Structure formats: structure tokens, C-alpha cells
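The complex appears here minus one protein chain, its other protein chains still in place.
As written, the chains take the letters A, B and C, and residue 1 is the first residue of each chain.
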């Protein structure tokens, strides 16, 4: 047990700090990463792309992507990755990216040399942005039952069907997508993994409004959309296994313990500053006890995150501490948002322009968004299945025979 | 909506009060109903039996049992039943019984005339006491998988196997028992319902100690125990349906809302009288808020009980309000016991003789006993299945084929 | 002893539900929400034809002369349909207050017009249910000054009932005040901030048992808000059960999975006793005064907790569809969340319950 960073990492951190101090004025806005605008592609590198390039040159983005594909070609070092995330967050500077944390690792692992050269460099440079075509209206928890079909016609796959929950589809250049290519095979073995441009004729994107009132997601409709046969990653019928590779990368991002700690600090401050009948909420012992219970949970998750980080650094499988992050992390965030709302009382229900609104209605937005996260990316129920089966070794549900639809 | 009692019921109540005032000195102890002692059978009616007889004569016990079987032969009136329960509890006088609230209604509904005359009158008089032989070590939630066998040999069934969770087996005169008589039939159709004396050779009763440290239950072992063939209730192979009749009667007894209210009052008093660092626990706002949350739940369950009572009085099926009583009532009681323990802090952990012990360790005993009740008589999980399937109409789990054991 | 709804009450519920099914479909709600419309004219008119605004107003003043339990049943129906009409303020708090505290002249002036639906009344009790950004409301004779937050049923209100810091009750005509509508998560109800600047008032009560009267008005409101949550929660549960019985995943209807089935069972097990709690609290208001205040507090607080639980679980049962706008489930979710905070948060109201019982 040693929570100090060795000299190598302290040096790395201070170099990074210096870099940020010197260059942060070049960062394109401190807010969440704005999606690349497809329209502006022809105008040469935009500020976001220039910033990304600067980060790659200095080893702060696309770190582990091989040099031949435009990355830094460094050895994986989860501690350095962690330091980068921490310092960018502290400096409120927009971090770099690695192209797409789902697509790029998948292509590097399972794509052909040609595909790697085609897809990875522009993705890393921010010239090719991605959206994910997995879920369908009829295939949520049971993703493998997806029914969007791709039939071979000459040198193309011809795609027909519908995807849902496609975040960023309205801005993305490209989609990686699961389609059914062998309809007669068992469901997990009839799927292929295709990549194609969102400009492909026959693709229609419709925004999907959620309970927050925002359209963070889309529905994507395919009508005879033609994709060349060589735009498949892996073999025909192996898409399910390619996709699991992607899902693995996505899952890690959720439930970041630092996010929970920051949120906790915001609530602490809120409770000290907001009054009911002239008394700060923090003076209300029932609210305070609830905040303390959340603090205990938050700290446990924070230290659990440190444990996972250590395992990753040692290239060990973290096991249970990682399996539980999504379930517990999303729930904790949701509970913290609820606590903030309840502290605000009536004011906590304000959601649109008002001089009385607090933080622009952010807590309500988070409260709902967190519920969406509890549901999305593997519902809480699916998470519990996975923890029970994969981490604890309990048996699966007995299979039910496929009935004709 | 009218919470007043009509004149008929007010009269009934005041007559009952007068009766209790006049006769309560004859009641054999105010504590929980002591089991009849099998040894004393030959000495004529004991005080408990004389008290029961007096109650029957006055219409306060075995009310709805037909006169020809020794009861009062009154029409079912759940309101009068409720008043009787209330007044006996208020006066802290031992209430009467109806023989056995599981066995007697079953025999009256499904037994032969001969069986009714044999079993009901002595049960009602308290001369024949009962225990239930249903659960087995391998058959808990899945009761219908029970494997205690009864094979026909001449005029007898010969029983071999084991029962568990048999409360009162060490004192009971008789057992009603589920046994497998047609081992080759589907599991629900191979069961028969037998009644027999606990003095039958080949029956051994062993006390079963629980987490509370008490032996409230028993295991019962059968080795070639012979029971005459005519001691079957219903037909061979129909025992499962006979038993469901019994279970129905048992289920109603759990989660009595008055019990919850009494318990709540005890905790309120406790929190007013117990001090930490010289301050009454009631002054601790976090504890107080928790007590108030429990009070809200308790009141909801109390009024839900009144709604069920009203339905029963109108001979309507109460539906959901009744289905949830066991699940919610047991949980509420458990939570209240936890609240009491936590209010007592370290003192709440005392369980055996000590000058500092509160209420003789009752709260710990209840805390554990309630957990036993959450598990027993249909676990919380089985309760949720029933609510989901029977009350809400959701489909059952797909059946899994029987694998050879 | 009859703890059940009368035939008349069952008929009332049926009638209101039928009307709402016809005239308050999700499309109507959605359309009203998109236009920030919280007083749907044709729906309100139809309810007026049934006499709904006059539910609690004596027949002497043109009302129906029913009791709070009946109003609670109506609120339950309105919550169940996330109806975009005024009710809690204009048809509960205001009539209760005017009948409790008003002079004959005041009753004659206001009640018939409220009963007929000719006018509606916004109600501002902010100083007494956990004051936030409010400026305390003060009076100087027949004028009122101050700033009241989270007044109810304010859209197009003709008159406002306001409780002053010292528990006086005043009626102030709309022309006398500045109204700033507040836009909450719940687009089906109207709340607002009312600014009184030496506004001329019709003082309803300025002596006698000020505190007791105001508290009774608040009790009525709390029971009715609880009933609204009950209705909204029941609607969400019903939708979840229906969805769980239809939606297939892994070749099975999802309701056959214990994880989903048990969520539905837990919702039902939590919500069903709430119905009895709301009934009892309403009946206590009508007939058992010594239990009215405590049961109103518990109904408000307990329904807030159970409502949130049901809103969340029902959304989860719907999976991603619950999170979208497509099924509109969020209208119920948000109505429940707004109700939670109205007329005293659960924490605030439980604290009142503690005081009532002499625990503090």
C-alpha cells in the first residue's frame, strides 16, 4: 500500500501541468467535447483537431495507439492515463481522445492492415467521428436478437432495418454497426460487424427525445443502404464477438469515481448555501445524515476505483471491483442527484429559465440522465446477472427454446 | 366510508367486554396460548379446555363451526371476529380458538362426514391439538417436490421420510401431513393428505434450534409409520389441492396490522425513555425521522388492514391489499425491530440475563424471528412471484424439464 | 365499519376517468406541454360540466357539497391522466379556506364563481411550507406586500389566495399582482411566483385562530397532493405491468423474468397500502378531526417516498423506452417529482408530524 506516486510519475505530472499551463489557451472550450461538425470537414483542421494534434505530439492523447497509425506508440500505462484524466479535469481543459474508445481498439485488434490504415489515423486526428449502431427497438437487453439485415448483392451488403439509442448519429461521419447477415444461423452466430459512412444513401437519422427533454440519442433507419463487402471487421457471422470487444471498452467509462466525488462536493456546498426558513439545509440533521451516508458510499467507490486502477497498472484482471462499477456508480450518482433535489425542495423542481433556478436545473437533468444510464449500456438487471454469473459463478437461467415469432 | 360500528356491533362489543370483565379470572394466563400437554389428557378438561368451552358457549370461539361439530354455528362475520380479537387483546385475556385454523376448515370443507365427527369436535374442545407436516429439507419453496413416501400395505399407508419446520410437533396430539403416494405421477398429482396421531409408532420428533436460540420448530422423522387408509382427507393424489386450502387459511394470520401498531407504540416509548449521553433518543433527529418514516408505513398497513377487513365482511375478494400483507407486514415488523435495536445502541445487543437488558432482549428476538417469518410460510421471493403472477397477472417462469435426480 | 368507497364515489371515479380517457389522452397532454398550457380550456370546461371545480363547495353556493375524500378521488384520477387543469389550488385550497374563514359576503362573492368554473384562484402558501427564496408576506390593513414562491394554479387565475407570514389569509385580484410563471420539470401543472406590492386585498381572516385555520387548509392540500401522486403512481405501475406483459427479450415476455416481475410486485406492494392511507387521511379530514393533521402529514410524506420509488422502478421496467419521450412516461414521473416538493417536502412534513406528537 503506497499512495505516493514515484518520481517518474511525479515528473510526468509536473510536465503535464507545465504543458497545460502553457497551452491551455489553445484548448477549444472547457465544456464537454463538442461533436465534430460534418459540414466543416473541407475547411482544413478545425481548432479541436489542432488541439488533438498538439496533444498527440506531446504524448497526452492516443498514447497507446501505434505510431504507424498516427498515435504515440507508448506502452499502456494506466497510471499515466489516470494522471492525464485527473490533470485535464483539474485544469478544466478539454482532454484529447483516441479516435473512439470503442471502435479504434476493436479495429486495431481485429481489423485488417488495410482497415487499420483507413480508419485509425483519421479517427485519431478527429477527422472521422463515430457512432454506434447496436441496439434496436426489439433488441435491448437481448442485443443478440437484432434483426437489421444485410444481404449480399454483388460486391455490397444491402442494409435494411432500424437502430436506436444512437448517440451522436446526427454529427458522426461513420457508424460501426451490427447487422444480421446469416438469418438462419443461431442468433449469436448470424451477426456481422460493418463500418460505413453516415453519408451512405439510404440512411436516415431522426432525433430521439428523452425524458430530459433533450435529443441526446437518435433513431437510424436503413433502406437499401449499400456498404461494400470489404467494410466488414472480422469475418461474416463473427460480429457478436467483435462487438463484445467494443462493449468491453465502453463499460469501463461509466461510473467514474472522481465524478462522484466532484458531485458530492457540489452537494456539500449546496447544502451549506441553500436555506429553508432561513436555516442552511446543512443544519437539518436528517438531510445531513443522508449526506453522510452518501459520503460513505462515495468514498468506498472512490477507493474501489483506486484498487481497479492499481490492478490495471499491474496488468491484473480487477474482477469484482470492476464488475460492480457501473451498477454501483450510476446508482450512487442518481442518489446524489436526488439528495440535491430534495435539499432544494420546491426550487429543485425548476427546470427552465427562472431567476430562482439553481445551476440551470442541472440536478434534475442529472437525476433523469443517471436513470437513463442505470438503464442504458446494460440495465441494472443485466448488470446483476453479469455480476452473479461471471464474477460469482452462479449458473445462467435455463435457456428457453426459440418459439416461432 | 364509515368507521363507526353499527349498534349491533357496538352491542356485541359491550356484551363481550362485560363477559370478559366477569370471567377473565377463569382465563388460563394472559401469555401466548400454551400448548395442550399430551400427558394430561386422561385427567378431564384442564383449565385451558374449560376456558375454551366457556368461550364456545358464549359465542366467542369456534364461532362459525357448525353446532353438530361442537361449534357455535354462527354465520361468518369478519367484523365480529375482528372485535373479538381486538377486545381479547385489549383485555390481555387468552383468546379462544377454532380447533386449528388450518386443519379444521380443511376437514369441514373436504373431509367425509365420519372424519368431521372424528376430528372437529375434540379439536375445538382443545382435546386434540395439531401440527403441520408439509416442508421437507429438500422441499421448501418448491413444496410440491416433497419426497416423504406413503406406500399402501394392506389397510395402511406406511410412511417413510422426514418433515421439517414442524412447530409444536413435540406437544401436538395429531399431525396433518403431505406424503407422496403416487411416485410416478406429475409432482403436483402424486401427493396425498393424511392425518394421524403423533403417538403412531415410527415417528420421532427432534427439536430444531433456530438463530434466536430457541427450539420453536422440530424435525419429524418417519420410519415405517403405519396410518390406516381411511385417514386420508380427499382422494389419493389430491393432497396438493387439499393443502392449498390449508395454506390459504394460514397465510391470513401473518402481518397483523394491529401488531405493527402496538410495536410502533413500544418503540415510541423506548425512544422517549432511553438516553444516549444523557439525551433521550427521541431528541436525535436522524433517529426521529426514521421513526416517522416507519410510522407512515405502519399507518398505511393499518388502514390497508381495515380495507381487507371491509372486503371480507362484504364477502368480496380483497385482492392486492391482501396479497401484499405478508410481504409488507413482516418487513415492516423487521424494520421496526431494527429501529428499536439501533435506538438502544450497545444495550440493544444484550440478549441474556443482565441488569442492563431492556425488555429481556425482546427486540433482538423479534428482529431475528421476523427474518424467520420473512423466509417462512413462503419466502419474500415466493411472495413476490405470487403478487406478480396472481395479483398482477404476469406470466410464470417458463417450466424447466424435470431432470433425473 | 365500512372502510371502502361508496357506490357514489365509485361512480364519481368512473365518470371522471371516462371523461379523462376521452379528453385527456397523452396526445392532449403532450400538446399542452409543448405550449406551456396548464389549463386546457376544453378539458377544464368538460370537468366544469361535471361540477368538479365545485366539489368541495357547499350546495348553498352552487357547488356539489362533497367531502375531501371525493376531492382526493378526483385528484387521483387527474394524477392518473397527468391532466393539464387547475385543481389543488383553485378547487381545494381556495374553497376550503373561503368556507372556513370567509364572511357570508365573501362566500357569496367568490364561491359560486369558483364552483361554476367562471373564475379560478391561485394559492400562495409559500411562507408556511418551508420558505425558500420568498420574501415574507406582510399586510398593512387591506394591502399585501411580499413575494410568494410556488403558488399553485396560477395560470389565468382571476384571484389569488395568499397566506401572510402571520397566518392571515387574503384574497387579491389578479390585476393587483405581478405574476412570474415558474417552469418546473412538470409541464402539466401551473406554479408561479407572485409579487405583491401594496396590493389591495379582500382580507379573509385576520383574527381568531389564524394558525389553526391555515393549518387545516394546508392539511386538505397535502391529502390531495398525495392522492394525485397515488393516481400518477398507479398509472405508472399499470403501464409497467402492461409493458412487462408484452415486451419480449430472450424469447420470453420480460414479465416472466423474476427481476422484472419482482420490480412490479414491489411497486404494487408499496403502492397499494398508500391507497388506504390516502383514503384514511381524507376521511379523517372529513370526520375525525383529532387524527386529520397527523394523517395528512403522513399521507403527503409517505406518498412522496413511495411515489418516487414507483416512478423510478416503472421507468426501469420500460428499459430504454421508459427513458424516451416516445411513451410519455416521464410526464407521470415528473408530476410525482413535483408533488414530492409541493406544500412541504417529506422531510419538512415529517418534522411537523414530530411536533404534532410532542416529540419535539
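To be clear about the criterion, a residue touches a chain if its C-beta (ideal position, glycine included) is under 8 Å from a C-beta of that chain, and two chains touch if they have at least 3 such contacts.
The model shown is predicted, which means the values in this text are computed figures rather than measured ones.
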Query = Out of all the chains shown, which come into contact with the hidden one?
reply = A, B, C
Request  = Sort through B:345, B:360 or B:393 and give me the one touching the missing partner chain.
outcome  = B:345
Message = Need a quick check: the contact residues on chain C for the chain that isn't drawn.
response = 257-259, 262
In chain B, positions touching the absent partner = 135, 138-142, 145, 164-165, 208-211, 213, 217, 274-278, 284, 286-287, 338, 341-342, 344-356, 361, 364, 368, 371-372, 374-376, 379-381, 384-385, 397, 400-403
Query = For chain A, which residues lie in contact with the unshown chain of the complex?
reply = 1-6, 9, 79, 268, 272, 282-283, 288-289, 292-293, 295-297, 299-301, 303-304, 306-307, 309-311, 313-314, 320-321, 324, 327-328, 381, 383-385, 387-389, 391-398
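Everything below uses one rule, namely that only the chains that are shown with their structure count from here on.
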Request  = Quick one: point me to the chain whose Cα centre is farthest from that of chain A.
outcome  = B
Message = Need the CA-centroid distance for the pair chain A / chain C, whole Å please.
response = 40
Ask   = Mind pulling the chain A residues that touch 2 or more other chains?
value = 284, 286, 400
Inquiry  = Touching at least two other chains at once: which residues of chain C meet that condition?
reply    = 252, 257, 260, 347, 350-351
